[in-house]
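Removed from the display is one protein chain of the complex; every other protein chain stays in position.
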Amino acid sequence: MHVLWLVPALPLAGALLLALFGGLMPRRAAGAIGCGAVGLSWVVSLVVAGSFLGAPPAGGAFRQTLFQWIAVDSLRIGMGLYLDPLSLVMISVVCFVGFVIHLYSAEFMFREDGYGRFFCYMNLFVASMLILVLGDNLLSLYLGWEGVGLCSYLLIGFWYLDRANGRAARKAFIVTRIGDTSLAIGLFLIFWRLGTLDIQQAMGSAAALGSLATIAGLLLLGGAVGKSAQIPLQTWLPDAMAGPTPVSALIHAATMVTAGVYLIARTHALYALTPQAMLVVAIVGAATAVYAGFSALTQRDIKRVLAYSTISQIGYMFLALGVGAWWAAIFHFMTHAFFKALLFLSAGIVIQALDEEHDIYRMGGLFGKLPTAAWTFLVGAASLSALPLVTAGFYSKDAILWAAWSSPGGSAALWGAAIVTATLTGLYIFRVFFLVFFGPEGKPVERRPGFLMNLAVVTLAVFSVVGGFVGMPPALGGYNPFGRLLAGVFGAEPATAISTQNLFIGFSALASLAGMGLGWMFFLRLRDWTPALARSRGYEGARRFLLAGWGFDWLYDRLLVRPYVVMTSLNRGDFVDWLFTGLAYATGAGNRFMSATQSGRVRNYATGLLLGAVIVLALLLVR
Amino acid sequence: MYPVASIPTTHVLAVALVLFLLGLLGVLVRRDLIYVLMSLEIMINAAALAFVAAAAKWKQPDGQIMVILILVAAAAEVGVGLSLVLRIYHRFDTVDADQVSSMRG
Partner (left out) sequence: MNAIGYAACAVAVIGALLAITRRNAIHALLSLIAMLLAVAVIFFVLGAPFISVLQVAIYAGAIMVLFVFVVMMLNLGPPQEREEQRWLGGGIWAVPAVLAAAFLALGYYAVTAVKGAPPSAGMVGPKQVGLALYRDYVLVVELASLLLVAGLVGAFHIAPPTREEPPVEPSHAPAPHTQAEEATHVSGR
């Protein structure tokens, strides 16, 4: 376990190497370094996992202090790594999914300029994410937080020559910055009251916050909302799809956007003290899940559908956190990482095969042409819609649904929202599936995927199926090793009434199947009467509203952007600036005035002399 | 050898002062370079007068020697100054001091 430090260090070294020499080395070398660094990191994480699970350390956690980072007065922050079941799960998922995606992008991005730069940024991202989840104090968490934000910006705007990509990158950065500020204030509050930023110490003494615990919880939630693209800071994620598909897969589906979930899970002791903050978390999650589900129904760009889907699924995770089912949120994070990355990667195969076509209405009939993509997309879609019993998504989503009903923080309203979203999920994802892979033919296939890309999607498809079995609940006869593992962090799961749980499992299965069935009905079988529906009253308005993400962008533009622009244009003659330019102007005026006295005329100079003589005489004589 | 006047030194110095100021006025007011030089001569002469008054008061020859030096200096100055005026006239075709102001600004 002492090799734990290699896990974040290897990708960091890879990034450094590629930053310095990436442009000088051949493509294959850059790809090898990029994939190799993350691959080695994954191997080390397996070793660490084996060592941890085989011989668990005392106290359930392993600490490795690396060095003293900050030592100023009473502020002492070290850089240390903290390994407990939660961070173990996180690094395992990040390294594994990261490695798979790196392999995929080695082939996907092969023809692009800036190949070395791409892998440098990706490695840096993986390193930052690992620092985020492994850090033993909130400040190194924040360091990783900022690092992933930076890499997100760099990678969204990877094709920077198109200005729209730069705008999307800036939008992502600025919106998440708002969240970051909230998080920073939360950190200040914690340090001010508890005197430490070390996570275990802070959580241990969290009760000392008293009534401020709710405020702290809400501030941290603000940061999580920004990074995880929940309401109200979700507007950046659909636009972030401007980046390359592997970036969307890794950063905006599997890992970075789940940083908020990790943050709240890590500080669960704080949240356990404030039911009010937890309720807010749950409501935010549920509302976002419904909102994004509806928005995903109308999108034309395949990646935007997946982006809204991500927002919706993270809403599920927040819902789980909010009702106190911490382990369920992490379980869903893991399965979501598998099937969402899978969906993005197979969508990437389709996009590249059709020569950069993103519009699903221009695709069609691809089932026979791209079999690997089709079957893996099907597996991913099934897992996303929680096809009962055979997919990983079913087990994790069911755990959340059950917790939404039965937890002390849960309620019928939250459960209802989650069920509606489950139906919507099945509907929107199978809409995409049927429109892309069936029906009349759209664009012809130009390219086919190669070995690495196929390997990546097949691997993820396998995990999207089997990954859920570790969390099979006792109600279905499972042992739930996953929940037991995480109980070491969160405390044991409360016992549940098995018959009631089975009933609810039935309900959630029904909802998923209903969603999938509706998708089949609308988009495969009876698609001939859909035009009649499209012409009905109010449909077009509703469609536009949902397409625009319920108008959030429009609202923010009117509410925030335009007043700001007006204010800046008013302050064009910046009055503070005038202090400094005024100084320069006064000096210039002084110069002009004094220059006027240099007339070049001897008479005037002589007058000056006389004036001076008179003054000096006066000073000398008049005592 | 002959009866020397006993004018109070103060009076003579006052006259010297007035002469000096008149010369000074001439320097400040006139634009023609010849007049400026003439006014300078008046000023120099007034200074010489002051020296002689002091010499007469103390009955020392030192003041007169100073006046000799003043005369020498005035002569040299007039020689060089007038040749400068001629040079200026040759170059600018005018003896207006205000025209010779390319050192302005």
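In this document, chain identifiers A and B correspond to the written order of the chains, with residue numbering beginning at 1 in each.
Everything below uses one rule, namely that a residue touches a chain if its C-beta (ideal position, glycine included) is under 8 Å from a C-beta of that chain, and two chains touch if they have at least 3 such contacts.
Keep in mind the model is a prediction, meaning the values are calculated, not measured.
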{"item": "Chain A residues that touch the omitted chain in the full complex", "value": "607, 610-611, 613-614, 617-618, 621-622"}
{"item": "Touch residues of chain B, complete complex, unshown partner", "value": "1-15, 17-19, 21-26, 28-32, 34-35, 37-39, 41-42, 45, 48-49, 52-53, 55-65, 67-69, 71-80, 82-87, 89-91, 93, 95"}
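Keep in mind that, in the parts below, only the chains that are shown with their structure count from here on.
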{"item": "Geometric centre distance via CA averages, chain B-chain A, whole Å", "value": "93"}
{"item": "Complex contact set, residues of chain B against chain A", "value": "24, 27-29, 31, 36, 97-98, 100-105"}
{"item": "Chain A residues within the chain B interface of the complex", "value": "595, 598-603, 606-607, 610"}
